[in-house]
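Data block below; observations after.
With one protein chain withheld, the remaining protein chains of the complex are depicted in position.
Labels run A, B and C following the written order; every chain starts at residue 1.
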Amino acid sequence: MTDIAAVKAALAGQRIETPSWGYGNSGTRFKVFAQAGVPRTPWEKLDDAAKVHEFTGAAPTVALHIPWDRVDDYAALASYAKERGLKLGTINSNTFQDDDYKLGSVCHPDATVRRKALDHLLECVDIMDATGSKDLKLWFADGTNYPGQDDVRERQDRLAEGLAKVYERLGDDQRLLLEYKFFEPAFYTTDVPDWGTAYAHCLKLGDRAQVVVDTGHHAPGTNIEFIVATLLREGKLGAFDFNSRFYADDDLMAGAADPFQLFRIMYEVIRGGGFTPDVAFMLDQCHNIEAKIPAIIRSVMNVQEATAKALLVDRAALTAAQRSGDVLTANAVLMDAYNTDVRPLLGEVREELGLDADPVAAYHRSGWAAKIAEERVGGQQAGWGA
Amino acid sequence: MTDIAAVKAALAGQRIETPSWGYGNSGTRFKVFAQAGVPRTPWEKLDDAAKVHEFTGAAPTVALHIPWDRVDDYAALASYAKERGLKLGTINSNTFQDDDYKLGSVCHPDATVRRKALDHLLECVDIMDATGSKDLKLWFADGTNYPGQDDVRERQDRLAEGLAKVYERLGDDQRLLLEYKFFEPAFYTTDVPDWGTAYAHCLKLGDRAQVVVDTGHHAPGTNIEFIVATLLREGKLGAFDFNSRFYADDDLMAGAADPFQLFRIMYEVIRGGGFTPDVAFMLDQCHNIEAKIPAIIRSVMNVQEATAKALLVDRAALTAAQRSGDVLTANAVLMDAYNTDVRPLLGEVREELGLDADPVAAYHRSGWAAKIAEERVGGQQAGWGA
Amino acid sequence: MTDIAAVKAALAGQRIETPSWGYGNSGTRFKVFAQAGVPRTPWEKLDDAAKVHEFTGAAPTVALHIPWDRVDDYAALASYAKERGLKLGTINSNTFQDDDYKLGSVCHPDATVRRKALDHLLECVDIMDATGSKDLKLWFADGTNYPGQDDVRERQDRLAEGLAKVYERLGDDQRLLLEYKFFEPAFYTTDVPDWGTAYAHCLKLGDRAQVVVDTGHHAPGTNIEFIVATLLREGKLGAFDFNSRFYADDDLMAGAADPFQLFRIMYEVIRGGGFTPDVAFMLDQCHNIEAKIPAIIRSVMNVQEATAKALLVDRAALTAAQRSGDVLTANAVLMDAYNTDVRPLLGEVREELGLDADPVAAYHRSGWAAKIAEERVGGQQAGWGA
Partner (left out) sequence: MTDIAAVKAALAGQRIETPSWGYGNSGTRFKVFAQAGVPRTPWEKLDDAAKVHEFTGAAPTVALHIPWDRVDDYAALASYAKERGLKLGTINSNTFQDDDYKLGSVCHPDATVRRKALDHLLECVDIMDATGSKDLKLWFADGTNYPGQDDVRERQDRLAEGLAKVYERLGDDQRLLLEYKFFEPAFYTTDVPDWGTAYAHCLKLGDRAQVVVDTGHHAPGTNIEFIVATLLREGKLGAFDFNSRFYADDDLMAGAADPFQLFRIMYEVIRGGGFTPDVAFMLDQCHNIEAKIPAIIRSVMNVQEATAKALLVDRAALTAAQRSGDVLTANAVLMDAYNTDVRPLLGEVREELGLDADPVAAYHRSGWAAKIAEERVGGQQAGWGA
C-alpha cells in the first residue's frame, strides 16, 4: 500500500534545475533556427526561468554557463534572480568554443592551452563564490577524431592533473561534478566517455567529486538505471542532466523519447536513497524546433510524472515478489505504477501549492510568449556560443 | 591468379569526385574551427580541388552545393574548372538552411514551404543544364523530432509528389540520386531513413532515379556492403558518398575508422559490376580539425587502397572455396587480398601516370598550403551555410 | 473527441495469434531452463493456447511451426483446436535445425540443400491446405559468418529462385509472408536483413507476398513505426511478430521493454488502415525464465493496452496541430492518449464479453498451472528443436 499523502509531499518538494542555455537558440550542425522572443542576456534568461517556476512551482534554480552567462556583477544577477523567486544554481564551464580548444582543453597536448582551460575552470569557482553556487559541473569536449591523433593515456594524466587543481580550489561546501559522454564532438576517443572513467577520477579526487549522469550520453542500449543504482551504491551520484534521445545525444525534452526509461531511472533514484538535495536534478536540453519555455515546462512535468509513478510503486509487494522469484508478479507490480495516470494526482499537488493544475495551459494564458516576442527585438539572441 | 596489369589499369582509371564544401570550414554543433587559407569563393574551392587532382590524378570532378556555390555565371565557373583540369560534377541541393525549413522542406506540412523547396530543386536542374552536370543529388534534412509532430505517411506522400516533379524536369541524360540517412538533424523520424525507402521512391520514379549510399548514414552494425550488393543487383546504385565513422555521421576521412569495411564495400562494387562510370564515387566529409586539402588527398588514397585490395582478390579461388563450403579458405582468400600492402603498387600506378608516388608528400612540398594561408586573408571563409 | 463505443468495439474485435512454440521451453545458447507442465505435443500446446483465449477472448488462433508441430493428421489437429474454440493459424517453416543447413537453406551454395529446403517449404503449403491456414511465414536463418564465406549476390539469386517456386505453389487465398532479421544466427551477412530486402523480393513475387515485421529484428535505434507506416503505404505489410527487446532479438514479452514504442507502432497501424484482418498480429516470444501461459496472457494484454491508447488518440486535434506546425501541441495530443490508464476501459470490454476483467488473475484462479504440472510428467517437453 502506498501512502498517497507522502507521495504528494514528496512531489510537492521536488526541485528541478533549468539551464539558462535552454532558453536560448540551439540547433544542429546543419542549422540553428532562431525563435521570436528568445532572451538576449542572462537577465532575460532569468525572466524566462522565472516563468517556468511560476507555473510549475518546481524549478527555483537556474544553472549558468560560463562564459555565455558572464556578467560584470554576479551579486546583482543573484539579487535579480531572488526578486523573481529564483536562485542561481550550478556553474557550467565551457572549454570548447575557443579556437584554442580545437585539440582539447585540459587534455590538450600543449601545456599553454591546458593552462588556459584550467584558468577558466578556476574562474568558474570564483563565480561560484560570488553567486553562492554549490556545484561546478564539468563536461569536456576533449577527445580525438583519428586513431593515433594523440596519446590516449597521457590525455588521462593531463585530465587528472587538471581536475586535481580544480578540486583543490573548491570550498568545503562546493562540489565538482564530472560529466561523461559517449561521443560528440570527438569522434574517435572521448576523454571521459563513460561512468567508469568519471568514477575512477572522482574516486581519486575525494568526497566532493561526484559523477553527473546525462541521460543522452550513453552507447545504444545502455541500461542507465543500472548506472544510477551503482553510482548511488558507491556514493558517487552527484547530479542528472535530463533530456531524451532516440539516437545519440539528441537533447530532446526529458521523457519524450522513452518515458518508461525515465520512470525506471527515477525508481532507482528513490530506491537507492537518491531523492535528496544531494543529487541535483537538472535539465540539459535543446529546443531546436519547439517553443522553448513551454518545452521546458513540459520537461519539468515529464520528470514529475516519472517521479510520481516511481513513488507509487508498491515497494512491499515488489520486494515480496522479488524475494520469491516470481518474475511476472514483480514485473507487474512495477508496471502497475507505471501504467497509472498520475496527471490528476500532480494536478492536485499543484493546486494545493496554489498553482494551476495545468502549467502549460496557464503559461499560454499568461501572454508571456507574445510579450517577449514583441519586446525582445534587436540585440543578439542568446544561443550556442552566445 | 590476378592480372596485375589489369589491376593497374583499373586503378589508373578510377575517378573520385571531391565535394566543394570539403574545402571549406566545418564543425559540430559545438564549434566550427576556422583554418588558415580556407577558400572564400567557389573559385577558390576549385583552385584547391585542382591541387587534389594534380597530386592524385584521380579527382577530376568537383561536386557543387547550391546555394553555397551559387555564382552568376556557371559557364564561367565551368571554364575556370576546365582550365585547371577539372570538370564540375554533381549538383547538391540544400533545403535545410533557411528558416522556412524548420519543419521540413518537400515534406513540410505547409504547401508554401514545399513549393519553395521544389523551386530550389528545379533551380538546381537549371544549374545542371548550365554546368553540364549529369547528376542531381538530393539529401533531405526532413523529418520530425517528436512523436506525433507530423503525419509520417502524409510526409511520404508529399515527398513522392515533390520528387516526381523534379524527375519530370530532368533531361534525358540527367539522373536524380536520392540519399538516405538514419538520423540527424531530425531525431525521431527521418523522411528517407534507409535504403529501402530511397529504393521504393526511385522505383516509382523511373530508371534515371537511383540511390546514394553515404557510408555514414546507417544504424549501428548495418552491413553496408550487403546494401551495395543488393542495390547493384536491382540496378539502383547511383552513387557513393564516402566518409567514415565510429559512432554516427562522424564524417571522418573515408577509410579512417574501418578500412576493412571500405575494402568489403569496394569488393562488392567490383563483384557486382559497379566499378563503372555509372556509379559515382564521391567523398562527402568534414575535416573539422585536420588540414583540409591533405585530408582529402588522404581520403582519395584510402579509397584507392581499398579498391586495389578489392581488385587483388583471387576471384577464381574465392568462388571455388565458396562453392565447396570451405568457410575458412574462402575467408582466407579475401583476407589475403586485404592484408596485402598495396601502397607500392599504387605508387607505381601514379608514377606511370607521371605523378609522385606519394601525393601527400608532393602536396606538402608544393608550398600551396603556405601560399593560400598568406593570400586568402579577409573576406568570408566558406563553410557550412556559406 | 474520441468515440468510446467505437474504441471498445474495436478492442473487442482485436485478434492476436499466439505461437505454439511460445508454450514450449526456450532459452539462450547458454541454457534452456525447463519448466513444469510444459506441453509435450502439439495437442497439449493447443490446450494451453485455449486457456489464453479463454481468459483474454482475443487469441483464437495458434501459429504452427513445422516440423515442431508435425502430426500425422492435420484435420484431426484442426478439429481438436475447434473443439477448444481455436483455429490453426499461420504455418511457420523451419530451415535451420537440420545439420544440412549449416551454411544456409534456400541460399545454400549446394543445390541439393536448396532443394531439400524448398521441399520443406512446399510441404508447409501442403499442410496449409490441410489445416486451412491462409499464411505461410518464412523466416530464414540463412547468412554468413565471415567476409568472403559466400557470394552475397548469388545468395540473393538463390533466394529469389526459391521464393518464386513457393509463391507459385500457393493457392489463390494463401499468402507468403517474408520476415527479415538484422542478425542472428548469422553474424556477418543475413540474407534478408531488413525490410527493404524483404520488400524488394515481395514486390517481384506478387500481391500475395508481403512483409512480416518482427519487432525484435532491427538495428539499434531503428524507427519501427516508420517502417510500419511505409509498408502500409506500399500495401506490403502482411503481419507482425510481436515481442520486445532492450538489446538484440531478446524475445521478451511484447511491450515489456518499450511500451511507448508498441503504442507508436499501433498508432501507425491504425492511422495507416492496418487494423484489419489483412494484417496478422502474432506474438513470437520466448519465455525463458517466466511462467509461459501467464506471460502470453500478459503479452496479449500489453498489445491490447497499446492498441487502446492508440485508438484513443484525438485524431482531429492531432491533425489540426500537425497542420499548423505546432510541435508541442501535436506531441501533447499523442501523449495524452499514451498517458491514459486504459486498464479500466479494457476491463469493461472484457466484462462485456463475459470475461473476467483481469485475465491473469482469472488464469491463476483456474488451477490450470497446477493441473498441467501434475499431469504432464514423463515424455519429452516441447522446446526449441522439439
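Everything below uses one rule, namely that a contact is a pair of C-beta atoms (placed from the backbone, for glycine too) under 8 Å apart; a residue touches a chain by one contact, two chains touch by 3 or more.
If you're wondering where the values come from, they're calculated on a predicted model, not measured in any experiment.
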item	value
Identified contact with the non-displayed chain, of B:278, B:341 or B:374	B:341
Of B:256, B:283 or B:349, the one touching the omitted chain in the full complex	B:256
Touching the absent chain when the full complex is considered, from A:41, A:97, A:174 or A:230	A:230
Which of C:245, C:343 or C:376 contacts the chain that the document leaves out	C:245
Residues from chain C at the interface with the omitted partner, ascending	26-31, 33-34, 96-97, 99, 101-103, 141, 145-147, 182-185, 187-188, 220, 245-248, 250, 252-253, 256-257, 288-290, 384-385
Chain A residues touching the omitted chain (full complex)	103, 109-110, 145-153, 156-157, 182-183, 188-190, 193-197, 199-200, 203, 218-223, 225-227, 229-230, 232-234, 260, 264, 268, 271-272, 318-319, 321-325, 327-328, 330-335
Positions on chain B where the hidden chain makes contact	220-221, 223, 246-247, 256, 258-260, 289-291, 294-295, 298, 305, 327-328, 331-332, 338-341, 343, 360
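One rule holds for everything that comes next: only the chains that are shown with their structure count from here on.
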item	value
Computed distance of Cα centres, chain C from chain B, in Å	39
CA centroid of chain A to CA centroid of chain B, Å	38
Numbers and ranges of chain B residues touching at least 2 other chains	103, 145-147, 182-183, 188, 220
